[in-house]
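The complex is shown incomplete by one protein chain, all other protein chains being positioned as in the whole.
On to subunit A.
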Amino acid sequence: MSFLVLDHLRKSFGPTRVVDDFSLSVDKGEFISFLGPSGCGKTTVLRMVAGFEAPSDGRILIDGQDVTRLRPNQRQIGMVFQAYALFPNLTVAGNVGFGLRVAGVPRAARADRVAEMLALIGLPDLGGRYPWQLSGGQQQRVALARALAPSPRVLLLDEPLSALDAKIRLSLRNQIRDIQQQLGITTIFVTHDQEEALSISDRIVVMHRGIADQTGTPSDIYNHPATGFVAGFVGTLNRFSAEVVDPVAGHVRVEGADIALGRLLPPGRVTLAARPESLKVAPEGIPARITGVEFLGSVHRLRARAGGAELVLDRFNAPGEALPRPGDHVRISAAPAAWLVLPE
């Protein structure tokens, strides 16, 4: 049985429905990311799990217990906020030990647990400092230790990396994942950053307009997007309008070029799509004209135009390899399995 169950959750603010029939089952120790653009309802679902918002309909179960009507302080859930929300009147140790103090844990046991948590986040010597004496990354790590100290059943992370600079964000996200795996704690992570979600999640829920468009592993979400929205939101996608020539054999025609996909296709017109790293300059394929070449370190990014479509192709940086130049007429292709077929 799943450890955390969100069962047909709905939430409306006045006449506006922000979450619609959202269901999800999470196993114990799983790391789930809610990914989506601003206003898609991901934070609202998280806040319903935390108890800060009451669902208009549906149930929330943790370890078999229905917590839908429980107050936030009765749910045994740890939460980390985007703006850290450290208590300014308390030291780092005071912050980390706050939940234990509320729970009536004796002073000695509290001190041991605080020391353990500070060691876990790599700040063992900062217990006596106040929040304003710490950097943003340190504050967020303290917030993580504070949320974990009372051993919550579920950990909720509400865009915890958004306020940090790129370098800190990268190191902290790895640290969050390491700690989560070390403790085996069931975690929900809300983000609008696809790279974050793809890199640390066991599964991702892509949300759009209050519903879960697709739930799957990072690889599933990236390589096999279920909807046009998921395909466009996660990663960069090159799209072509294609005519299905042979639905049974899986042949399509794009800009006068025949492409064999080798799978059953719907009759009529479809959208053919491919990731930048899947497209190649090849002897056969869709005719295109190179409009620009950018050097991004590990890759060269080629920009091209094929009919009305603007394309992006990524090629690994291999010193000595010849690259097309702006203005060159080339043909573009991809492996049959790399093509995504989306409804027109």
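Quick note on the criterion: a residue touches a chain if its C-beta (ideal position, glycine included) is under 8 Å from a C-beta of that chain, and two chains touch if they have at least 3 such contacts; residues count from 1.
Definition applied: contacts and distances are computed from a predicted model.
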{"item": "Hidden subunit of the complex - UniProt protein name among \"TonB-dependent receptor\", \"Putative spermidine/putrescine transport system permease protein\", \"Probable chemoreceptor glutamine deamidase CheD\" or \"Electron transfer flavoprotein alpha subunit\"", "value": "\"Putative spermidine/putrescine transport system permease protein\""}
{"item": "Residue touching the undisplayed chain, where the options are A:Leu4, A:Ile62, A:Ile77 or A:Ile290", "value": "A:Ile77"}
{"item": "Which residue of A:Gly14, A:Pro88, A:Gly256 or A:Gly297 touches the chain not shown here", "value": "A:Pro88"}
{"item": "Residues belonging to subunit A that touch the chain removed from view", "value": "50-52, 71-79, 81, 83, 85-89, 98-99, 102-103, 130, 132, 143, 146-147, 150, 156"}
